[in-house]
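One protein chain omitted, others in place.
== chain A ==
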Amino acid sequence: MNDGPVSTFQFLGLTFSTANVVSGLVVFLLVFAVVFFTSRHLALKPTKGQNFLEWLIEFTNGILKGSIPANQVSSFGLYGFTLFLFLFLSNQLGLFLQLTFHGATIVRSPTSDPIVTLTFSLMTLMLAQFAGVQRLGYKKHFANYLKPFVFWLPISIFEEFTNFLTLGLRIFGVIFSGEMLLKLIWGLATSHGIATMIVAVPIEMVWQGFSAFLGAIQAFVFVTLSSVYISQKIEVEE
């Protein structure tokens, strides 16, 4: 991760990290490939791929239905679906594929970088704000900050900040630490030849499996919390 040089490049006056851009593109292509190839030859009587895709859609819609009123779920369904798939594959990518080029990492989990997770967190909160204004109008939307009483305002505003940070950093922390431990175990495995290899490789495999599980849980949690934050904004607080 942060050992070794970080490869960056400049574009339009902004600095980009090569690792994030390349892994982001990889995840982008993976998600698109999965969705594209499972949605071919749609039929009323679904076949294998369509079944899987529909199951996935039902699953993410189910997450959203947990907190958003059922009649509003359809407007956030696509967001929840894309978010879940993107985060899930991002979390898994680094567990199976870590590429280094000239000493700098270029492919790893994008979600092991806080800027990526905070970007998604920010996107969710922006969507929540937008949906709140769209559904309730400016007046009612901002009146929600003054509930249950006027002096609650600082806490409400502070809450937005904490929501933003906790939502983004939770997933980052889990994925980052998971990858870091993978690297540590691998370092241990290669440190004293065959003897440490025999001991460390099973541990590495176990940790990989556990991280895969954690990655799935974190993607699920992220979408769940997103729907909770959105639902808070599209309802008038009592």
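Methods note: a residue touches a chain if its C-beta (ideal position, glycine included) is under 8 Å from a C-beta of that chain, and two chains touch if they have at least 3 such contacts; residues count from 1.
Please note the rule applied: contacts and distances are computed from a predicted model.
Taken from the listed names "Sugar ABC transporter ATP-binding protein", "ATP synthase subunit b", "Branched-chain amino acid transport system permease protein" or "Aspartyl/glutamyl-tRNA(Asn/Gln) amidotransferase subunit C", the protein name that UniProt assigns to the chain not shown is "ATP synthase subunit b". Within the complete assembly, A:119 is the residue of A:67, A:119, A:156 or A:224 that touches the hidden chain.
The hidden chain makes contact, of the residues A:78, A:97 or A:236, with A:78. Residues of chain A in contact with the chain left out of this view: 2, 6, 8, 11, 14-17, 20-21, 24-25, 28, 31-32, 35-36, 38-39, 42-44, 46, 50, 53-54, 57, 74, 77-79, 81-83, 86, 110, 113-116, 118-120, 122-123, 169, 172, 176.
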